[in-house]
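Every protein chain of the complex appears in place save one, which is left out.
For clarity, chains are labelled A and B in written order, and residue numbers in each chain start from 1.
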Amino acid sequence: MTTNAPANALDYNARSRAFKIFSAIVLAIFAIIWIIPLVFALDTSLKPEGEIAAHPTSWWSSHFSFHAYTEVVKGTPIMTWYLNSLIIAVLTVIITLVVCSMIGFALAQTRFSGRITVFGFVLAGLLIPGSILVLPLYQIVHEMHLLNTYWAMALPAVSAPVAVFIFESFFSGLPRELIEAARIDGASWFGIYWRVCLPLCRPAMAAVAIFTFVGSWNNFLWPLLCMSNVDQMTIPVGMATVAGGFGILYAQVMATAVLGALPLFVVFLLFQRHIVQGIAGTGIK
Amino acid sequence: MTDNSVQRRTQPHPSPTRRTIVGAGLGAAAAELLSGCGSPVATGLFGLAPPSDKLTYWNLFSGGDGANMAKMEKVYERSHPSIDLSATTLSWGTPYYTKLALATAGGAPPDVGIVHLSRLDTFVEAGLLTPFPADELTAFGMPATNFTPRAAQKATVDGQLHAIPLDTHPFVMYYNIPVCRKAGLLDADDNLKPIHGPAELTAALLAAKKVTGHYGGVVAVIGDPATNLRYFSTLYYQAGGTYIADAGQKITIDNDKAAQVLTFMRNLTKSGLMPATINDAGVLSLFSTGKAGFLFDGEWDIPTYRATPLNGKFNVVPIPHIFGPKPVAYADSHSFVIPRNSAMDKNRRAMVLTFIKTMLENSLIWAGGGHVPAWTPVRDSAAFKALKPQANYVAAAETAMYDPPAWYSGAGSDFENIIGAAVANSQSGVSSASSAVGQMWSGLRPYADAKAPVG
């Protein structure tokens, strides 16, 4: 994706070289602006509280330490929130992958009666701004007695038409002959889906898995409502809700912010290419 | 899930590091998952009740109150080592009450929580709390007669106690001792000479202003609707005024009395005896540096001023009796409640009641934050009577007036914001007294007209 030729193509023109340098400088300036908040947050989190009070905007400290981090880990249930976020995200990803790839396959490769209706029906779902409907959704999940369980988070997230269409378009790209050959070999439709097609659609699975994971991990309003018990909270909600006694202890606040962001940074570093492609893939939304 | 990831790690794979990390994460999660029934994970997955030796307690105390509450929790933990006390501090005000209500309605409330008595009626009407029968309280050594009568009365809804009061925290008057001494406002023991009526208060502020060279007194106006409400309510309640009736369905503001009180208050800011546009930070700065002789504020700010150079040079008394036939103080109370919870059995309830009793018995620690204990064995103890300035305003707890009951009223509520904003407009001179009263009416009107969600 990054090593394609267009940049070179522009070299055909001499004036473009000056423009290239200009581009690099402007980008560098903005890149620096963009990382300052992160670096300063990290910097503050490593300073002793006393030094922050005395020199709040100073970048240097003679006593950098992880003290604030140990205080946060000791003083708040942040480890429990990590675990909750992780389990919820993993549950959501697994169910979403299974459920959405099944219907994606059905829409792409089987010709069942009513398929067009179902297709249009799911397509209409792309238009529904679901996040606005938290209030009625809360009432429904309440009546289902799922509040304060992981299922309150995981199950509603599965109704993601975007994921369906990512799978649908991927399965559509598979050659029809492949399926017909499997049919002749006597494979069942489920067998074709599970053993023939699903293993071929790793990129689609990766894209859906990653944006489902990120979406689940960073969801805020819904878990704010449905995970009201402190022990059931996710990372973003727990951090925002529990004062934890650190009123104006900036190092601890920044340490919390850094800890909250850390896991997804790691995920992002590991899966950068997949994430970026996955986001580009959601262009259909 | 774990089996899979472990298995895969042993196979050659293009990106082993990635898988190892994810696999390790899942493995750790799974280990935790298996480790405990009754763990948060078990609750999250299967909706199981928390373990029987764990006591969850929610409060909204930060700062000085938070520190005192932590001390009291320590006392409890030391005397009940077998119980795992899990105390959580949530953000103050509406967010806390929203959380508590949603958690209770959602079937996962804390075992015990703190509620302002001004918020109690709504919680009871919504069916979120369990009552404390009189015989149960007696059995646990907490008969209703052992509480400040006014607080116990406020905690009683539909004839039953629904909350166990911890304190009464009135809106009070602070004075700067050196300033007032110089102004001739103190008696031989450095106690403030009694002030009665609008003229005497104005005169006292004028005398203080002459000493400070800046202001006679100070109260927050900008960015703090609650303080505006408390200040106005104290005087308005003294004058015999009311806001709403019928659980908030009817507005009963007495226009003349409200305008009279607002005009008196505005005259103090208009004449320069008190600043007309000042926020909390400005108030702190003026009073702590002796640029104002008097301060109207909640007693919970005593620890704040003790941390300034003013420490030891100020005293606190009830707000003087300015209007009406009898003195009245505006106040609220923190109280313990037991939210409705299907997982609450007899043993757990006994554990909670013991916890509350321990808290009450140690409420002298709590009084350190400025509050008047509601538990009379502590309030009437020699130790509390020696606690100054807290012991000065015990009377205020007896004459306490709370926010009127309504679904939109109580600590940090829309009611407080509406009234407080109107008062602030009058105080800063943005609105006349009569138009500020009009704002109160128009602000409350949609709430009074709306169909109440509870009750």
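Here, a residue touches a chain if its C-beta (ideal position, glycine included) is under 8 Å from a C-beta of that chain, and two chains touch if they have at least 3 such contacts.
FYI, contacts and distances are computed from a predicted model.
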{"item": "Choices \"Peptidase U62 family protein\", \"Sarcosine oxidase subunit delta\", \"Aspartyl/glutamyl-tRNA(Asn/Gln) amidotransferase subunit B\" or \"Sugar ABC transporter permease\" - which one is the UniProt name of the chain not shown", "value": "\"Sugar ABC transporter permease\""}
{"item": "Selected from A:Y69, A:Y150 or A:Y193 as touching the chain missing from the view", "value": "A:Y193"}
{"item": "Residue, one of B:W366, B:F384 or B:W407, that touches the chain absent here", "value": "B:W407"}
{"item": "Residues in subunit B touching the chain absent from view", "value": "94, 97-98, 101-102, 104-105, 126-128, 223, 225, 407-408, 414, 417, 421, 446, 450-451, 453-454"}
{"item": "Chain not shown, touching residues in subunit A", "value": "1-2, 4-7, 9-10, 12-13, 15-16, 19-20, 23-24, 26-27, 30-31, 34-38, 40-41, 44, 56-57, 98-100, 102-103, 105-107, 110-116, 118-123, 125, 127-140, 142-143, 155-156, 158-159, 161, 164-166, 168-170, 183, 188-190, 193, 203-204, 207, 214, 217-218, 220-221, 225, 235-237, 239-240, 250, 253-254, 256-258, 260-261, 264-265, 267-268, 272, 275-277, 279-281, 283-285"}
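Assume only the chains that are shown with their structure count from here on.
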{"item": "In the complex with subunit A, residue positions of subunit B that touch it", "value": "1, 17-18, 21, 25-26, 29, 32-33, 40-41, 43-47, 50, 56, 58, 62-63, 66, 70, 86, 88-91, 95, 99, 102-103, 105-110"}
{"item": "Subunit A - residues contacting subunit B, complex", "value": "77, 80, 83-84, 86-88, 90, 142, 145-151, 225-226, 228-232, 241-245, 247, 266, 270-271"}
